[in-house]
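What you see is the complex with one protein chain gone and the rest in place.
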Amino acid sequence: MKRIAIDPITRLEGHGKIVIFLNEQGQVDNAFLQIPELRGFEKFVEGLPVEEIPRVVTRICGV
Amino acid sequence: MNFEPRIVGFLCNWCSYTGADLAGTARIKYAPNIRSIRVMCSGRVDPVFVVKAFAEGADGVLIAGCHPGDCHYQEGNYKALRRYLLLKRVLPEYGIEPGRLRLEWIAASEGERFAQVVNEFTEQVRGFGPMNFKDSLLESMKNDVMIHGEPETQATGEQR
Partner (left out) sequence: MKLKIAIYWGAACGGCDVAILDTHEKILDIAAAADILLWPVAMDFKYADIRRLEDGYLDVAFFSGAIRNSENEEIARLLRRKAKTMIALGSCAHTGGIPGLANMYGRDEILDRVYRSSESTVNPEGIVPEERYMAGTDEELELPRFYNNVRPLDQVVDVDYYIPGCPPASMQIYSAIGLIADDMLPKKGSVIGAGDRALCDECARKKGEKTINRIYRSHEKVPEPETCFLEQGFICLGPATRSGCGSRCIKSVIPCRGCYGPLDDVKDQGIKMLGAIASVLEPKDEKSINAILDTIVDPLRTVHRFSLAASILRRKKA
């Protein structure tokens, strides 16, 4: 099984990698998109004063 | 093994440090756990000093100043009071028992009182147990390691 990795994927916001497995005939056996990033906004915004939320969650994406 | 708390004490020059000194000259016994630091005024105690003390191994921090109205610099001890009360609210957010920080007004003549406060506070902190800040931080980071090892100096250029 040959493995091709496109790491990182580019020209977008965020982290990603694509892994493609080829069989002996050189045909695609399987392909995966993986997102190797996580910051946990869902958890750490808990308990913040509601009026501060817009100033925090705008940092999820700066694009 | 009995845990001996390490207490850092910020004592103001004019009142509480002098009071501590009086305890010494009067041969009043008090717990040896306190490490005293003389500041000119309790108002000099930046909250950063308190936090740094805990980070560097203190199990308890005492701030001692002049009684309200008696501050050598008029208002310094009021600033200390406000900072102390604010820190008492912030320390638990960091996961630190607020009882590990204490503020007392101790006059220059109050040697006995100084000894009593130190003894009481030492026992109170003994009850909380060691702060162990450095150890707990290292413990929280023990699995925060790269799983693919240090990046090689020269790569072969083949895709992984």
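For the reader, a short list of remarks on this structure follows.
To keep things simple, chains are lettered A and B as they appear, and every chain counts its residues starting from 1.
As a convention for this text, contacts are C-beta pairs under 8 Å (C-beta built on N, C-alpha and C of every residue); 3 or more make two chains touch, one makes a residue touch a chain.
Quick caveat: nothing in here was measured; it's all calculated off a predicted structure.
Of the chains on view, those touched by the hidden chain across the whole complex are A, B.
For chain A, the residues touching the absent chain in the complete assembly are 1, 6-15, 19, 21, 29-30, 32, 34, 36-40, 42-49, 51-52, 55-56, 59-63. Think of the hidden chain as still there; on chain B it touches residues 46-48, 51-52, 54-55, 68, 75, 78-79, 81-83, 85-87, 89-90, 93-96, 133, 136-137, 139-141, 143-148, 150-160.
Rule of thumb we're sticking to: only the chains that are shown with their structure count from here on.
Computed from the mean C-alpha positions, the centre of chain A lies at a distance of 43 Å from the centre of chain B.
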